[in-house]
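One protein chain omitted, others in place.
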Amino acid sequence: MSQQLVQRILGELESLVLIDPHTHINPLAAPSKTLADILGYHYYTELCHSAGMPKERIEEPGISPKEKVGRLVEKIGDIDNTANYSWLMEICRAFFGFEDTAITKNNWEKLYDTALAKMSQPDWEQQVLKQSKLEKVFLTNDFDDPLSGFDTSLYIPCLRTDDLVFHYGKPEVRERLAKASGVAVNNVASLRTAIGKLFDHFQKHGVRACAISLPPDFSPQKVEGPAADRALQVALSGGTLSADDSVTLSRFIFWTLAEYCVEYRLPFDLMIGVNRRVYPNGVFQGQDLFDQRTSLILYRELFNAFPQVTFPISVLAQVSNQELVSYSWIFPNVVTNGHWWYSNIPAYIEPDCRSRLQAVPKTKQIGYYSDMYKLEFALPKFGMYRRILAKVLAQDFVMERGWSEERAIELGRLNLRGNVETIFNV
Amino acid sequence: MSQQLVQRILGELESLVLIDPHTHINPLAAPSKTLADILGYHYYTELCHSAGMPKERIEEPGISPKEKVGRLVEKIGDIDNTANYSWLMEICRAFFGFEDTAITKNNWEKLYDTALAKMSQPDWEQQVLKQSKLEKVFLTNDFDDPLSGFDTSLYIPCLRTDDLVFHYGKPEVRERLAKASGVAVNNVASLRTAIGKLFDHFQKHGVRACAISLPPDFSPQKVEGPAADRALQVALSGGTLSADDSVTLSRFIFWTLAEYCVEYRLPFDLMIGVNRRVYPNGVFQGQDLFDQRTSLILYRELFNAFPQVTFPISVLAQVSNQELVSYSWIFPNVVTNGHWWYSNIPAYIEPDCRSRLQAVPKTKQIGYYSDMYKLEFALPKFGMYRRILAKVLAQDFVMERGWSEERAIELGRLNLRGNVETIFNV
Partner (left out) sequence: MSQQLVQRILGELESLVLIDPHTHINPLAAPSKTLADILGYHYYTELCHSAGMPKERIEEPGISPKEKVGRLVEKIGDIDNTANYSWLMEICRAFFGFEDTAITKNNWEKLYDTALAKMSQPDWEQQVLKQSKLEKVFLTNDFDDPLSGFDTSLYIPCLRTDDLVFHYGKPEVRERLAKASGVAVNNVASLRTAIGKLFDHFQKHGVRACAISLPPDFSPQKVEGPAADRALQVALSGGTLSADDSVTLSRFIFWTLAEYCVEYRLPFDLMIGVNRRVYPNGVFQGQDLFDQRTSLILYRELFNAFPQVTFPISVLAQVSNQELVSYSWIFPNVVTNGHWWYSNIPAYIEPDCRSRLQAVPKTKQIGYYSDMYKLEFALPKFGMYRRILAKVLAQDFVMERGWSEERAIELGRLNLRGNVETIFNV
């Protein structure tokens, strides 16, 4: 395959202005303030911890941002092979003019100071958005987020619902719902009303998706009112939910969310497959893993019951990708969404991207989202994806199928940007 | 890897005359009559439906073939990225001289008319067979197929047994068996006799395989007569089979088929992993999906019990391919068979083909079958496979292992043709 061909396609993809359809950006503090915000990303803390740095050293309370970076740099050489490290290097090169081949104990302080100076500029946020060619950024908002204080045409609200579905048995979650909705929940009808208030609130602020992450054994099913009410009453009375009750309540709330997605015409992002707190002594956000033994067959009833709702689906286990491809190929309301977390490395993105492009209608593929917590990460993450996409377009479409370059690039544009606009109605 | 090398190997593979060891051809109407027979293939209807075309519009009763094609063309641009679409283009180019890069609302009528003129020629069937280099074509015959009216040395009967194994509880299936066998079934002995009559009939017409598709949770086991009889009596009395009875009866009939495969010296094609009607509102034949959580360990008892029977195995989930490779590597009676359905795209064929060629005895691999419903599809489907096979032979055998081209080509010939002859005794 000609490298020149790949480069030409890549050049065109790099000129695209992007909408990032899933991030964890805090719109009130979107860019990093110091290099500690970059190196504090869980990918670096968890990998340094995995390589042998004690959690206590990484997360010691009260240490300064500079101290934190200095400590992580001690171990970071052990993870310089990882894709995650390559994002860090690309950030440092692109934003801070860093030219060394690695971050070491000898050069990190200068880098820290350079970064600090840049990040302290009043227009740093705009600089990053512009250099990263980011036009809009989807958020992940708690259900009780006030959604105020930021430009919702730039930072687009998404209603994240894990707490409601999986933690409504906890008093603090019930209180948060009561406060956010103004509804005193005492049965399934009022629970439904309370959830509806959230959708009202989010719609007023331009919400573009409902979203949730799900464990590998979750299977959404319609629960009849009486069964749901019985489980709900246990929760409301402050009792401990049995495993069965807990499932029932989760299913009821999940199903209710899907019903509101019909009413409010929202896509429902499903992020399937994560087991939380598998390693509870891990660093912050570095405790979750997965069980590859899951299947989209668990979502059969849901996909059939809600033909009006689009489900952009992310899968955590790479072995789930073929199911995602096949379910998107058959169900009109299932679309592929990005490359998530443990599947977000080139070794998995490339085969997954290739199979989707070969088998799913081209209008039903959301190529990529950054999943970032700080703005600076869109640049290297989308960069990684674009390079892979350019390679697959060159090889599978121009070389193997004789497409023109322009046609291949057009497919790339749809994948990177066009489908985000149509699927999320941006 | 040298493209010239791949092309030379491909050239040799393209000169091969083929036996297609699994299709759904109707021998009384093997080629297409209009372009609607091509575009009506479930891959196009289901993908257009997936891309947003209502089922009602695609399957409206009474519309003409031309109207049907016109409607599908409205949506087909959305699936022009798929491997399935590339088959369509190759058919149009190879058989109808189509030279445009896509089928659009502007060119489809001319294409339709050209295709109609070609397909109306009296020797169209022979033209397609010749141009596709097809010497023989295996069929998929209902157990009560009369097998008359066609040349069984060209169109080779295979006894398909899904209905018997999974739907014998239905009165219409029992009636079909009664009629086909002439045996009044009233216990397991007479059920066995009735099934034996089918094998007699098929053998008289040159049957070369028994075949079945199986859901991911099916586990063949020997069932003792009394247990089978108890379940059978429920069915015969018109009662509703319990889940357990249903499994018992399926296992009994399946095991009986395997026993007859010993007696009639037939390979038993197992196509493992499909869940039927997952999306019941999908278009015709576009409703089935799968659960990747299956294993060939479920077939352990079968493979051990029938060392005399060869089991050519197709797996639906790509994650099953390594098990298939490993079980074929260990069990003398297990052989790999083609690339089935959702695994039949280049992104999956290439790694699966590569692993089989590296690990399974070369005499135990059936490279490919078309699974086609209409004759025109053998050309693009085998074409796709041959290009991948040529690439793997060039890279893994000539480049990596230093084989001569002729030796690599010989391996390709065995894979594409020779093994079909020996395994199915053609």
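Per-chain numbering from 1; labels A and B assigned in written order.
Here, a residue touches a chain if its C-beta (ideal position, glycine included) is under 8 Å from a C-beta of that chain, and two chains touch if they have at least 3 such contacts.
For clarity, every value in this text was computed on a predicted model and none was experimentally measured.
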Message: Among B:Leu35, B:Leu357 or B:Leu379, exactly one should touch the missing chain; which is it?
response: B:Leu357
Message: Can you say which of A:Ala29, A:Ala117, A:Ala189 or A:Val278 touches the chain missing from this structure?
response: A:Val278
Statement: From A:Thr82, A:Gln131 or A:Ser190, the answer for touching the chain not displayed is A:Thr82
Field: Contact with the hidden chain (one of A:His22, A:His49 or A:Arg300)
entry: A:His49
- prompt: Given the contact definition stated above, which residue among A:Thr101, A:Ser148 or A:Thr240 touches the chain not shown here?
  reply: A:Thr101
Statement: In the full complex, chain A touches the hidden chain through residues 46-47, 49-52, 78-84, 86, 101, 275, 278-282, 286-293, 317-319, 342-343, 345-348, 351, 387
Task: Kindly note down the residues of chain B that lie in touch with the hidden chain.
output: 293-297, 300, 303-304, 307, 319-320, 322-323, 325-332, 351, 354-355, 357-364, 396-397, 400-401, 403-404, 407, 411
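Note that in this section only the chains that are shown with their structure count from here on.
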- line: CA centroids of chain A and chain B: separation to the nearest Å works out as 39
